[in-house]
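Note that one protein chain is taken out, while the other chains of the complex remain in position.
Let's turn to chain A:
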Amino acid sequence: MFGDKAAATVPRSRAGSSVTPPARSTDPRGSSAARASPLAQSPLTPAAQAAASPERGKLGGLFGKGSDRVATPQATAAADGFDAEGFVHGMLQQLPSEDAIQQFYNSLADAKDLAAADLQRNVFRNYNDFVVISKEISNILFPTLRFLESDMLYLRGLLTELKDVQDSLRPEADEREETLAAALLDDPLASPEQKAAAAAEALAKQRAKEEELMESREAQMKALYNNIDGLQKILSESKTRYLVREGSKNRYWEVSPTTFKQKDMVHLYLFNDSLVVVSWKKSLITGKARMVAETAWALNEIGFIDMKDSPDVTNAFKIVKHPDVSIYRTETLEEKRAILGAIKRITDDILAQKRREKEVAKDASSKAKTVSAPIGTAAPEDGQKAKEKLAAVKDNLSITDYRWLLELPDELDVLVAHRDFDNAVANLEKAGKILSSVDVDTPRVQALRTSVEKRIETLAKLISLDLASPVSTKSQVQENIDRLLRLGLGDQARDIFLTARTKTVRHRTRQLKFDGDIAAYMNDLAEITFRLIRNTCDWYGGSFRDTTMASGFMKWVTGEITHFTDTLRRQVFDSHQRFSVIADCLMSTLDHCQQLRDVGLDLTFLLDKIVLADIANAIETHSQSCEETIAAAVRNDKFEAVAPRTEFFDERNLSFDIPIPRMSESAYQLFKVLTDFASDVGVLMSMTLYNKIVSSLSSMFSVFINTTHSALDKDLTITQYCVILTNATFVIDHMLPKVKSQLQEQFERPIPELEEDCARHKQTLEAIRAKFVSQCVSRIAKLEYNFGKVDYTNSAAILDTMLPTDAVLKLVLALNKLVADMDRVLDRKDLVGRVLEQFFGNISTSPSSWETDKGPRKFGFGGVQTLVLDIHFCLRAAEVYITEPANEAANAVCEKALRTYFSQNKDLSVPLRTGEWYDKRVDEAMRKYGRNLGALLAAQPTAAPPQMVQ
């Protein structure tokens, strides 16, 4: 390159003078301006400067730079302070006539020739100097000999190239003239006509030169196409292509990239946009060797790699066009330098041209934008914008990427048509990646972006359709979701997927048969709903790993569950189903809800919350009906004791510390209701329902106990009273605490409400007992031993064989039956004791015992002793159950009778029988009747007979 400009001055003078017609007045001025610059050059040319100052650095660097410096002689001239334009302008104004101008022009031309010759001389002289100096340097100074040498060779390569590039330089030299003509055009002093003429002239000249150049290039290309076989095939004709470096003079050898074995000799033809490899082949027919084109590469598609010398190969360079790699070597290092230099120059040109194109595009777009911008915007802002836009034209999109993106829409259409969504998505992903890596928004990037976005839209639509299909399998769904996610359409994918799932749930729900069995229907419905929610969760979690997507899913789940509970409410609660049905439905619902736990969701609380009020109502109604059942059971109970139904309790998993007593039907009814209630409600046991459940249970107990209590008022047998008491006792003392402890366990907390109930019902039980006692007493007094009606008036002497009266025997037998009737769960001793106490108390205090219609009751001698014997016998028979007060009451009766006797028979002095006699008679009676009093005597120890009070 550095030699080009130096040489350019030589042909310049010739070309310039031959082309320029001297007749026109304006013309020579332009031309002479061009010639003026060499005059101003300093004696030492740039090349000389470069060569003469080797001390400035190592030679490799120096010559790289040196060549650049020579490339711009004009700039050097300017740097020296020479104003060529000013000089010519000044001269022109001084010159008086056309002839003088012509003369000046000639002198300028001569000066230019001289300067050119001088320049050339300088170059060569300095070159010789350089060679000498560099040889010395290489011998003495530098250890990095290799690089010095290579740089020298490079310089030599450049110098030898001088000749080759002469032709291509010619247009460039002409261009310089044009720029000077253009300078004239800009000259403010030149008249408009001058300017127009200069412009036309410059244009015509340029056109002529271009045509000439084109012709020569065309001819050259034609010759090549004729001389080289097969070139036509691999290198299509193009008007813009021209030969840069003729290859036939230089020989290269192809080298195997793996073995480095040297292969055939080839020529390399370098064009302005491509490189062609040509080899020699012998024709089979003529035996003559001909040139055959082997390969053609587009320069922008290949990379050149300078291979540094190695033991395997020297003077070689690589041509890379992935995946192919070709290696060529030259005979000499300078030849390699030369071709690599030429290639570098061309690729630089290509790059520069691309940049220029971009610049033009940028100008156009910025212009278009400023036009479309609102007129009102402030000027500085415009400037700012323009700057931004200027920056926005250059993007860092590589050519390969750009091409790929351009072809993408077609490829995508094909892929979509084949339903190869995965590849389509992958391509779009890649496109998005490339586009996002582009730092600025140039028009082409915008265009590409919109086209990519459009494809994404269509593709998304198709995938969405697939996704919404209810018959797709899990893997298909996940694939489709995955695709949409990769396209960055997560929200859309989620919505479509969930909507599709909702549809599936509804569809399956409608398929359910409804045949009146609500529990079964709800079971199926729950199964479907929760199974589908579960699956959805499974799939969703598998596809949407982004945690921000979770809330959308939860919203959907909540919606589905609400929908389900709406149905549940409509079907179950609103239609007032039996509670067992409700419980069944709820149980199956909760059951199915459990499966959500498998996927990490526990939504039982949600269900509870939604149906809580309904459940509470249902429990309320249910408990009311239970209470009614219980009350009715008690009302209708015949209070016939039934043998303990242990299997009944076993079935319900109830166990008690004591043996099950003999109770009547109503008690069992209560247990049944309670256990059914517990098992129905048990499913729903939760803290929120605690109050409801506890109060329901409490009121059920109350109902039972109260109705049972009032049942005692009825006119029943003692046996029945016993059963009633047994029922009440067992329920209050055992059932209630049992239920309480079970609830405690269930809720894991004490149940104060039931504690209170226990205490309250204990009191009720006491009242029940008292009533029981008084009922028994009145029944016995009325039916068995009506003291007032027994005849104790016998005034005759009492026989030694006297036994207790039939009346008292009946009493004792009644007591015996009472004891027998009383279940062991009852406190017999206490109760019978209280009965006796009250019984004797009643006799001693009741006026009917001592008064008759005709005055005080009469007691005869024998009668009063019979009474004492009777009482004695009774006390003896019921000895175990006689309490202190009972004993006192009995004694009080005897005493009262004796007092009455003594007051009525003051004159009678016959002594009454003593205690021993009574004891003997009672023993006799016990012997006689004892076997009929088994129950009464069962608990009797062989204790001493009670003390008889006189």
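To be clear about the criterion, a contact is a pair of C-beta atoms (placed from the backbone, for glycine too) under 8 Å apart; a residue touches a chain by one contact, two chains touch by 3 or more; residues count from 1.
FYI, contacts and distances are computed from a predicted model.
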{"item": "Options \"Prenyltransferase alpha-alpha toroid domain-containing protein\", \"Nicotinamide-nucleotide adenylyltransferase\", \"Transcription initiation factor TFIID subunit 10\" or \"Small monomeric GTPase\": UniProt name of the undisplayed chain", "value": "\"Small monomeric GTPase\""}
{"item": "Absent-chain contact - pick from A:R121, A:K222, A:K321 or A:R597", "value": "A:K321"}
{"item": "Omitted-chain contact residue, chosen from A:A117, A:I399 or A:A767", "value": "A:I399"}
{"item": "Omitted-chain contact residue, chosen from A:T259, A:Q511, A:N653 or A:T801", "value": "A:T259"}
{"item": "Touching the absent chain when the full complex is considered, from A:L351, A:A447, A:A613 or A:A797", "value": "A:L351"}
{"item": "Chain not shown: contacting residue from A:D83, A:E136 or A:E301", "value": "A:E301"}
{"item": "Per the touch definition above, residue among A:S437, A:T450, A:S655 or A:T914 touching the missing chain", "value": "A:S437"}
{"item": "Missing-chain contacts mapped onto chain A", "value": "57-58, 60-61, 64, 143-144, 146-147, 258-261, 300-308, 310-312, 318, 320-323, 325, 340, 344, 347, 351, 396, 398-400, 433-434, 437"}
